[in-house]
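In what follows, a structure is listed as structure tokens, so that the remarks can point back to it.
What you see is the complex with one protein chain gone and the rest in place.
This part shows subunit A:
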Amino acid sequence: MKISNKTKVNFYDFIKDLKRNKNLYFMILPILLYYLVFHYIPMYGLQIAFKDFSPAKGIIGSPWVGLEKFKEFFVYDSFYVWRIIRNTILINVYDIVFGFPAPIIFALLLNEIKNSFYKRTLQTISYMPHFISTVVIVGIILDFFSRDGLVNYILKTLGIVKEPIAFMSEPGWFRPLYVGSGIWQNLGWGSIIYLAAISNIDSQLYEAAIIDGAGRLKQALYITLPGIMPTIIIMFILRVGSIMNVGFEKVFLMYNPLVYETADVISTYVYRKGLLEMDYGYGAAVGLFNSVVNFGFVILTNYISRKFTETSLW
């Protein structure tokens, strides 16, 4: 993913290159157009965060209001602001603490399975939930975790609870359910990349370790884990880099006003305020705040990682 190796391009060289590679430049044109229209024009459109936007006047025609929308957001709606920021960050922190190591552990354990038929069967099954749509996943969660659903039945039968738990309307249960179902869905799929990294480790290292008397645990700790560390770090940077982006889809499908207290995140708030209540400028302001903080996280984690581990995105 690195895009370094800077080459200086002067104008004369560029014209020559344009002539020589005119086919290639012609080919890439639609792709550049796509990025321009659907990614860069919206970035340009972010200025509506500083405007009193009305669709009739358009992006350019709407009058500037400076930081009015941000003031509205941070001062008048501060109760909601801190709630959505807290929820966004907490859901992510839980997901990083519990969700991030899960596929790594799964890959390490799977790597210890020597029966290749069993191993392949486990892998095939474990990828499957990744291909089920979010709507269906949430549909299954709603059914299994309802008051008279399967989970409450099992908990009751095992004597863990006396009264059925109202999972979907209790704010305290939202995060565990969100993160837990995410692990369930992505455990197998997420492990692919680590399994691939494990298979790239030089087998001589293991042979040498066995001669030195290392058991399976020591091999896993001192060879396999360090061997996949660069992959882990890259995945970690990417994960931390999207800390302000909780998947809108699943929260949107899973939450209801009863659990807004713990479930409402920045993107769902932007959707409700910006699109449902049609306050475009306000929605764009909240979104801009989110994008900037997120961008900061990417830069920061990349910087820290480059400094301490020599692994980085750029």
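Basically, a residue touches a chain if its C-beta (ideal position, glycine included) is under 8 Å from a C-beta of that chain, and two chains touch if they have at least 3 such contacts; residues count from 1.
Rule of thumb we're sticking to: contacts and distances are computed from a predicted model.
Not shown: a single chain whose UniProt protein name, out of "ABC transporter permease", "MotA/TolQ/ExbB proton channel family protein", "Probable glycine dehydrogenase (decarboxylating) subunit 2" or "Methionine biosynthesis protein MetW", is "ABC transporter permease".
Residue A:I192 is the one among A:V81, A:I96 or A:I192 that touches the chain missing from this view.
The chain that is not drawn here is touched, among residues A:L32, A:I160 or A:L300, by A:L32.
Set against the missing chain, the residues A:V65, A:L90, A:I140 or A:A209 yield one that touches it, A:I140. Although one chain is hidden here, its contacts on subunit A can still be listed: residues 1-3, 5-7, 9, 13-14, 17, 20-21, 23-25, 27-28, 30-32, 34-35, 37-46, 48, 53, 55, 58-59, 106, 109-110, 112-113, 118, 121-122, 124-129, 131-136, 138-140, 142-144, 148, 150, 153-154, 157, 184, 187-188, 192-193, 195-197, 210, 215-217, 230-231, 234, 241, 248-249, 252-253, 267, 270-271, 274-275, 280, 283-284, 287-288, 290-291, 294-295, 298.
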